[in-house]
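Note that this is a trimmed complex: some chains were dropped, and none of the rest were shifted.
Read from first to last, the chains carry the letters A and B; within each, the first residue is number 1.
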Amino acid sequence: MKILVINPNTTSSMTDKIAIAARAVARPDTEIIAANSQDGPASIQGFLDVATCIPGLLAEVARHPEVDAIVIACFDDTGVDAVRTLVNVPVLGIGEAAYHAASFIANKFSVITTLSRSVPGLENNLMRYGLVQKCARVRATDIPVLKLEEGDPATLFKIKSEIRESIAQDNTEAIVLGCAGMADLMAELSEEFGLPVIDGVAAGVTFAEALVNNNLRTSKIGAYSQNR
Amino acid sequence: MKILVINPNTTSSMTDKIAIAARAVARPDTEIIAANSQDGPASIQGFLDVATCIPGLLAEVARHPEVDAIVIACFDDTGVDAVRTLVNVPVLGIGEAAYHAASFIANKFSVITTLSRSVPGLENNLMRYGLVQKCARVRATDIPVLKLEEGDPATLFKIKSEIRESIAQDNTEAIVLGCAGMADLMAELSEEFGLPVIDGVAAGVTFAEALVNNNLRTSKIGAYSQNR
């Protein structure tokens, strides 16, 4: 099957990292098509970026009509509802995929994300999905998204320190990495802290494979209908 | 003061109706600037329109920098978070304004909206605002938004019949008109059914005046901050 993993910002180095994370978990017979928007913000941080990245995202989706599922690789799950209305195949945001994955293996999870300004948007999503009661806390590291690309040791140190506090204070049983740019850290952090660490890209790709194998598609009799 | 009342679809006859509703309630010294998007969908029905109208909405907002408050005259409250991030003045969606107004004068309200496909989006908004527990039911009339512009008696008949059922079945104490295109019906329906009928355009304009007179502006220390 073909899964479109689409980064709704325009930073191709981030798309490359996402593609690696996606291919690392995909089945041998799954083709991962990694793409990003051609126009729009270079990173998605806060409500304005979430809105302005939409045209580029929809345009890029339209460029890949023959796919079996779509994963939107932005932790804010931007544009998920719009893309579900546009296509018939299953569409998953990496935020929602990660939260649902965490719900299967832990009583409580904490989210480690980038800037504080992104926290209310993530909390709104958790409330909408019904999973806010499973989330111990959304913790900001105050690391900008693109800073994650630089491989600065201080960045990793900050993430680890939030995980440590989360275990000590939040009764958390699993960690959700709250940015597609953290996808490469999953294994190392899980090993070091002895608890599940969930990356939404990996969760999104494998859940997309699951839905396709269930022969399940986006419902077209209600709000995702394309008929006027 | 100047209030920008912005219709995020491109149908100018609807903007005209919105302008009339806004001016009918605004104070004498309030200037209503009614505008609509230059590009985008002709009406906003469902998740895809909610997303694709954003660029046109943001562009139109940018054309009116010197206003004291902004009312987004789409009942889905599309783009409210993005516009709040873009500007410093208060920004209200007409959906949220109507729900909050209803909360002040009734224990329960019902929403009468256009197509069924819009219902889940409105329910998501109500959940996010915390007001879902005050909403008896969101009822669809299955009248397309632009059909409201035609003045067909069958349209009014359908709206009245949903209000009648809502009073009989939902324990509702007030009606919220769930589309900017219904703004002209407020007085007639309130008179006929003997209960408050709330139009979001009117509610949004008067609450915007209220916030400006309180000297309150959109908070800029959290998720609506423009700094990176």
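Keep this in mind: contacts are C-beta pairs under 8 Å (C-beta built on N, C-alpha and C of every residue); 3 or more make two chains touch, one makes a residue touch a chain.
Values in this document were obtained by computation on a predicted structure and should not be read as measured data.
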With 2 copies in place, how many does the full complex contain? 6
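Criterion: only the chains that are shown with their structure count from here on.
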So, what's the distance in Å between the C-alpha centres of subunit B and subunit A? 31
Given the complex, residues on subunit A that touch subunit B span 45-48, 50-52, 54-55, 58, 79, 81-82, 84-86, 115-121, 124, 127-128, 144, 222-226, 228
